[in-house]
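All protein chains but one are shown in place.
Entry: chain A
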Amino acid sequence: MRKKTLCSFLYADMTESLIVPGDRLDIKPENIILGPGFYVDLKTDEIIPTNAGILEVSRKQNKTVYVIDSKSKTYIPKTNDFVIGIITGTFGELYKVGLSEFTQAAQMSIYAFPNASKKNRPHLKVGDVIYARVLSAERDIEVELECIDPTTGKEGGFGQLEDGYLFTVNLAYARYLLFNENAEILTELVKKCKFELAVGCNGRIWIKAETIKTTIACVKIIEESQNWSKQDIPKKLKGVWAAFN
């Protein structure tokens, strides 16, 4: 009883409230975009949260966007996600691509590249790192990837990532880095050194900086910054950077 009244107070201003699965949200299903973490009941059209996390409400093109962001590390593939995969096998006209350790590999056809044909095969080997888009992710079928930008039919930043280093962060952080161009940690880091970065929704990050030392420093900074608050970023970044130089 007490929880219900507490929640109804919070729902007056729903941004940044803590939600657990089963909470009643009373969202009207008109003009809304639902992000991950929701389930729509087929019979009653009721919107039920399935994840525990912080509810984020924002507006986008006259529609209200509801997203529940929870801290998770296990990646579940969804269509249109940009991911970083490692080639784990080649089988005739297919590549097997690992999106995370100990989960079933995804598939990628050799024709899923710009200008691909029987005579023009991509030069990918086992162990290569690629930046790809999830083409389809249905239940009980293997996930399919492609390395073509769907709108232009060209490379669009997809394809093999050469050299550099690969590491993982939690999924929420990876999404934050991918969709926020002005993420504080990156704007601060670029003041210290130049680097190339690729972020995958599966939590993997690829980075290439000028020297080995700077690359290791950047990796350490990004890994540790998962636990830093926004205000602490410049000071802590300086601290870790100094330890390396």
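Here, a contact is a pair of C-beta atoms (placed from the backbone, for glycine too) under 8 Å apart; a residue touches a chain by one contact, two chains touch by 3 or more; residues count from 1.
Simple rule for what comes next: contacts and distances are computed from a predicted model.
Remark: of the listed names "Proteasome subunit beta", "Tctex1 domain-containing protein 2", "NADH dehydrogenase [ubiquinone] flavoprotein 2, mitochondrial" or "Exosome complex component RRP45", the one matching the undisplayed chain in UniProt is "Exosome complex component RRP45". From the options A:Lys194, A:Lys213 or A:Lys238, the residue with contact to the unseen chain in the full assembly is A:Lys213.
Per the touch definition above, the residue from A:Asp45, A:Glu101, A:Asp140 or A:Glu181 contacting the chain not shown is A:Glu101.
Shown as candidates are A:Tyr39, A:Phe179 or A:Phe244; the residue that touches the absent chain is A:Phe244. Hidden from this view is one chain, which touches chain A at 86, 101-102, 125, 127-129, 161-166, 206, 212-213, 215-216, 219-220, 243-244.
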